[in-house]
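Only a single protein chain was left out; the remaining protein chains are all shown in position.
Up next is chain A:
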Amino acid sequence: MKRTIENVESQFEMFQIINEDGEIVNQEAMPNLSDEELKELMHRMVYTRILDQRSIALNRQGRLGFYAPTAGQEASQLGSQFALEKDDFILPGYRDVPQLIWHGLPLYQAFLFSRGHFHGNQMPEGVNALSPQIIIGAQITQAAGVALGMKKRGKKAVAITYTGDGGTSQGDFYEGMNFAGAYQAPAIFVVQNNRFAISVPVEKQTAAQTLAQKAVAAGIEGIQVDGMDVLAVYAATKDARERGINGEGPTLIETLTYRYGPHTMAGDDPTRYRTDDLDNEWEKKDPLVRFRKFLEGKGLWSEDEENKVIDQAKEEIKAAIKKADEQPKQKVTDLISYMYEELPSNLKEQMEEYKEKESK
């Protein structure tokens, strides 16, 4: 009897372009990016790291609400987003705010989302995205729908959705891939495998050796990528996008990454489930360190340049917080007005009741 489970891993060898020392290990796969584009990638990663640090501080001061730290995952998040066009539609999870920002969501709105203000969820005209999904996996079947819609409309665009290693356990994950595969719809499923779903290690999440191999049963393309290598993530996403718009179907991309911070800012304590050794091992793979080395080697990056980005980020964050502060306080009557196109009788009555309550 032939065993099918053996040697699966070898089919899903991790795709990498630059190693931890910033050296090119896969010249052939090197994407065709200009010096300006390479610098822009670094700019975004540095900016996002600062945004993460500031968001954590602001949360601790009580000036932001719900926040899921992103440090460590910049290459996975920004490398994949960089491969998108404006017409592509993003269906993010709760940790995927950076992709939204670089897809066009103004920073102050990202802060309002964190604060639990509905304006944070109102995508501006031309920003093709949903606000972050809180229910793990819900976005994945929806991505199949967006992708099928794009295909039916003859658009040259893709739907891209993000989840974590934990998210791959949900039925929605399999359903979404299977639907997109059955319709050959232009969807990209990105799994940011940061090794933990809150406290649960990926080894306890599944018996599968890789998450990328889960594409096989759905009959779609699957690839495992070094999620700390921004060029590898970019190249894999670019390739998936091209195949998607050429009618060649969906792709599952597993990025191997790590979240340096806690799960969210609501009391998670990673020392309960992660060892210092593991933290240190992944600290060495830092996507910023690696890409900085690579760019410095090409004479494209300097401390000066990095400091400029840091200053710019800090200033823009400050201005965005100020703008978020200026937003009118959210009212129950606002929410009532968004329940239906036309208010039913019960809500009409309650609208009056809450108008009076809120005027006191």
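Keep in mind that, in the parts below, contacts are C-beta pairs under 8 Å (C-beta built on N, C-alpha and C of every residue); 3 or more make two chains touch, one makes a residue touch a chain; residues count from 1.
Everything that follows uses one rule, which is that contacts and distances are computed from a predicted model.
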item: Chain excluded from display, named as in UniProt, from "Multicomponent Na+:H+ antiporter subunit A", "NAD(P)/FAD-dependent oxidoreductase", "Alpha-ketoacid dehydrogenase subunit beta" or "Energy-coupling factor transport system ATP-binding protein"; value: "Alpha-ketoacid dehydrogenase subunit beta"
item: Full-complex contact with the absent chain, from A:A197, A:L231 or A:L256; value: A:A197
item: Contacting the left-out chain in the complete assembly, out of A:Q73, A:Q99 or A:Q205; value: A:Q205
item: Which residue of A:F12, A:Y47 or A:Y94 touches the chain not shown here; value: A:Y94
item: Contact partner of the left-out chain, one of A:N7, A:S34, A:N280 or A:N346; value: A:N346
item: Residue ranges of chain A at the interface with the undisplayed chain; value: 65-66, 94, 115-118, 121, 134-137, 166-167, 169-171, 197-200, 204-206, 266-268, 272-273, 329-332, 334-336, 339, 346-347, 350, 353-354, 357-358
